[in-house]
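Entry: subunit A
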Amino acid sequence: MVQESKRLWLHGLLEVCVLGLLEERRDYGLALANRLEDAGLGSVPGGTMYPALLRLETAGLVRSVREPSTTGPPRKYFEVTVEGRSVLAQRRHEWREFSRSIDAVLGLEAHT
Partner candidate 1 sequence: MQMIAIARATSRGLVRRRSALLLLTVLPLAFYLARRDVTHSAIVVLALGLGWAAAMLSLFSTVNALELDHRLRVAGFSARSILLGRILAISSMGLALMVGYLVLAVVDQDVTRLGGVALMMLCALLVGVPLGITVGLVLKRELEGALALIILLATQFMTDPERPVAHWLPLWSVRGVADWALDLKDRTFLVDGLAHAGATLALLSLVIAGFSALRLRIHRYRPLTSSWSD
Partner candidate 2 sequence: MTGWRNNFLRALAERAVSAEMGDELLREADLEAAERGLPPEQIFGPATAYADQLARALRVPSGSPLALAEQSSPALRLNGISKRYGRRQVLNDVTLEVRHGESVAVVGANGSGKSTLLKVCAGTVKPDAGTVERTEHVGYVPQSGGTAEFLTATEHFELFAAARQNSRRRGRATGERLAASLGWSPSSEHTAGQLSGGTRQKLNVVLGELSGPDLLLLDEPYQGFDHGSYIDLWTQIDRWREKGTGVLIVTHMLGDLDRVDRIIELDSPED
C-alpha cells in the first residue's frame, strides 16, 4: 500500500522533519502533526509524535516551554536549541547526499 511505504520512510525521518519544522517556526505537538500532514506526509498519531519530541528534548536538540494559550489550558511549545540547529544543518547535508544516491539507484536522475 502506498501509505505503508510512506509511513515506514517517515518513521526513520520523523525527528529530523520535526526539527526542520521547528527551526522554521516554534510550535506545539498537534500543530506540528498538522503541518506534516499538509506537506503530504500523512497523519502522525500522538503516540508517535510526543515520544519523538521527548527524544529530541532529552538529546538537547529542542526545549519545551509551557505557554498560556488564549483558548483553554497552557500549551507546551517546542523550540529548537543552538545544538539542534547545528545537528539539523548536518542532517540537511546528509539528506542531500543520501537522496541523490537514492535517486540514482531508482533511475530518477535526469542524465547519466
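Heads up, the rule we're going with is that a residue touches a chain if its C-beta (ideal position, glycine included) is under 8 Å from a C-beta of that chain, and two chains touch if they have at least 3 such contacts; residues count from 1.
Criterion applied: all candidates are chains of the complex that A comes from, given by their letters.
Please read all numbers here as calculations on a predicted model, not as lab measurements.
Peer 1: Pick the candidate that touches subunit A in this complex from 1 or 2.
Peer 2: For subunit A, the touching partner among the candidates is 2.
Peer 1: Of all residues in subunit A, which touch candidate 2 in the complex?
Peer 2: Within the complex, subunit A contacts candidate 2 at residues 29-30, 45-48, 50-52, 54-55, 58-59, 72-76.
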